[in-house]
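The other protein chains are all here in position, but one chain of the complex has been omitted.
Here is subunit A:
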Amino acid sequence: MTEYVSTTPGLFPLPDWAKDDLSDLKGHQKHDLISGDESGEITAAYEDAREDVIAAQQDAGLDRIAEGQLRWDDMLAHPLAVNDAVETHGIVRYYDNNNFYREPVVTGDLDATGDVAAELETAAELAGDDALQAVLPGPYSLADLATDEHYGDEAEFLGAIADFLEGEATAFPEVETLFLLEPSLVENAPEDGVDERASEAIDQVASAVDADVVVQPYWGALEEKVYAHLLDADIDAVGFDFVANQEDNLYNIQEYGATDDVSFGLADGQNTLVEDPEAIRDRVDWVYDQIPVSEFETVYLTTNTETFYLPYAKFEEKLAALAAAAELAEVKAT
């Protein structure tokens, strides 16, 4: 019987009070953003905000609790932005969005910092008995978002990023699930040869944790070859962004099959229109109708993208819709 798990890819919006307080504490300019050694007052504000978003997930009844990645001013580039071997340069566009991050330029040997593990430690305390979910950028996307001025070779750089993320993940406390976010696999699809290396890099990071690993590409479907290579990695679930593209994602599943567990991005992480739980559940049925597989072991129900694009109140409503949809699907499956 399929288990339906409601979750998110993390990177939440800050609660509105925290937007105000942290603007005042940190400022609005490039050099005011998170560097990893923030002051006690700023740390305290983030702790309060983290408490809020964890409570919001618990109130909604989500099956996985994410830390929220509220400190990630540079979105998926955050783990590099706080690294000593990285300089942050000018503000650059975050994929095709009206959002920007500081360009991380790698200038030395990358070592793990424990920054993400420390966030997870505090989240674990707040989550209590609920299942905790870690979130990291996938190695291919993180390499794609960064500029290399040190390793000098594309393959070597991707390898160094994989080593670095492996190091970060090794330091994690016990987590139930790890989401590796890989939008660049869609947005800047790897060429021949690179696709295989990307899959190996993902495999390396996935192997660092004793948890279920979900690789979530978004803003469309993977190219066939990229998808086929990704299935070679030792991961538990591949994610499908059915909000952005239904046809090509279905085609990939029909042609190449899928992992035993899958993650369906069925709620729009970038639109304030809140889906009905019934509609989300119906979309799950619709996917089943189109594919040869009769059953997956686990289906993660999630927004297709991060949710920091949304106003806070709408973000909370999305969480509730996902939790209710997973419950409906579970009931129907029994």
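One rule holds for everything that comes next: contacts are C-beta pairs under 8 Å (C-beta built on N, C-alpha and C of every residue); 3 or more make two chains touch, one makes a residue touch a chain; residues count from 1.
In this text, contacts and distances are computed from a predicted model.
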Q: Between "DNA polymerase II small subunit", "Methionine synthase", "Zn-ribbon domain-containing OB-fold protein" or "Probable chemoreceptor glutamine deamidase CheD", choose the name on the UniProt record of the chain that's been left out.
A: "Methionine synthase"
Q | Of A:Leu76, A:Val205, A:Leu310 or A:Ala323, the residue in touch with the unshown chain | A | A:Leu310
Q) For subunit A, which residues reach the chain that was dropped from this view? A) 13-14, 16, 19, 22-23, 26-30, 32-33, 73, 91, 93-94, 96, 98-101, 270-273, 308-314
